[in-house]
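Here the structure is laid out as structure tokens; the discussion comes afterwards.
The complex appears here minus one protein chain, its other protein chains still in place.
Chain naming follows the written order as A and B, and within any one chain the residues start at number 1.
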Amino acid sequence: MTVQQSDLKLDGNAIGGLLREIFTMEMTTAESTCAGCHKVHAVGQVEVYMNAPGVVVRCPACGQVQMRIVKGGGRYWLDLTGIRSLEFSA
Amino acid sequence: MSFISRGFRGKRRDTASSSRVPPGQYVVNDFPVLSAGPTPRVALSDWTFVVEGEIDEPKKWTWEEFRKLPAEDVTKDIHCVTKWTKLDTGWKGVSVDTILEGVETAAEFVMAFSYGGYTTNLPLEDVTGGKAWVAYEFDGQPLHPEHGGPARLLVPHLYFWKSAKWVRGLRLLKEDQPGFWESNGYNMYGDPWREQRYWGD
Partner (left out) sequence: MARTAVLGRLIWQLGNVAELVQETPRVASLVLDVPEWQGHLAGQHVDVRLTADDGYQAERSYSIASAPEDPRLAITVERLDDGEVSPYLVGEVRKGDKIELRGPIGGYFVWQGGDDRPLLLVAGGSGVVPLMAMIRHRSASRSTTPTRLLYSSRSEDDIIYRAELDALSAAGDGLTVAHCLTRIQPPGWRGYSRRIDRPMLEEVAWPKPQNPIIFVCGPTPMVEGVAGHLVDMGFDAASIKTERFGPTGG
């Protein structure tokens, strides 16, 4: 099974506004440690799929889902279970 | 009401109310592509479809075997939770009734699962009785990978996130369990006519 590279894939810069809504601060420079492969990437570098019922963020190293974000009906649902640790400045 | 952008119309859509358009939806003429990850590319020689879980003997088909099953041509309206509706879409596929023929189970639910890791849950009675197919042709052509090919689940009476792209099997379950989107905000059932988009709807 092979995967197509030029899919509707963007990076964390594309959800800068959405993350800012949720975290109330700039998050693209935050560093996320993947719960799967433990590699660390700036949120600006993670893979983002936005053409979906929600936003799916995947680790650029192993492809595992790091975050899922759904916004609708006046609420957000945020799943960060694919991130072991998120580091950002105070 | 927020600011209105002078002269902006957006993509062509028809919001005229019609008995065929569920609440909150608009009709489109294109076929938007939505995806939660890279498009899986499955060689037909590797493709299999399985039925497993609450079943005495799991069933499995290769592509060749699957294509020998009786298939149907169906025309259906489809409704995406992102608000677009597409009328009269043409599909060819195997009815889930055919796939489950002869299966005895105490299960009342299924989890559809796909190449690439996507999952979605449904009540068993919503994929039987002529309501669901595993489709491999759209509009008379082999189903394109970006729309879920080689084969996808087709369950048109529910929001289209339930029609799992790149489907590779059904797992029969005794209890309902949330799939990929259902575990993060989306409704466990997803009836577009009752606008069941999110949790609590």
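Note that in this section a contact is a pair of C-beta atoms (placed from the backbone, for glycine too) under 8 Å apart; a residue touches a chain by one contact, two chains touch by 3 or more.
Remember, predicted model here, so these are calculated numbers, not experimental data.
Of A:Gly12, A:Pro53 or A:Gly82, it is A:Gly12 that touches the chain left out of the display.
Mapped onto chain B, the interface with the missing chain covers residues 1-11, 13, 15, 26.
Where chain A meets the chain that is not shown, the touching residues are 5-14, 16-17, 20-21, 24-29, 42-45.
Assume only the chains that are shown with their structure count from here on.
In whole angstrom, the spacing between the mean C-alpha positions of chain A and chain B is 25. By the touch rule above, chain B contacts chain A in their complex via residues 32-43, 46, 80-82, 115, 117, 145, 161, 180-181, 183-186, 197-201.
By the touch criterion given at the top, residues 1-5, 7-9, 49, 51-54, 56, 58, 63, 65, 68, 70, 72-73, 75, 77-79 of chain A touch chain B in their complex.
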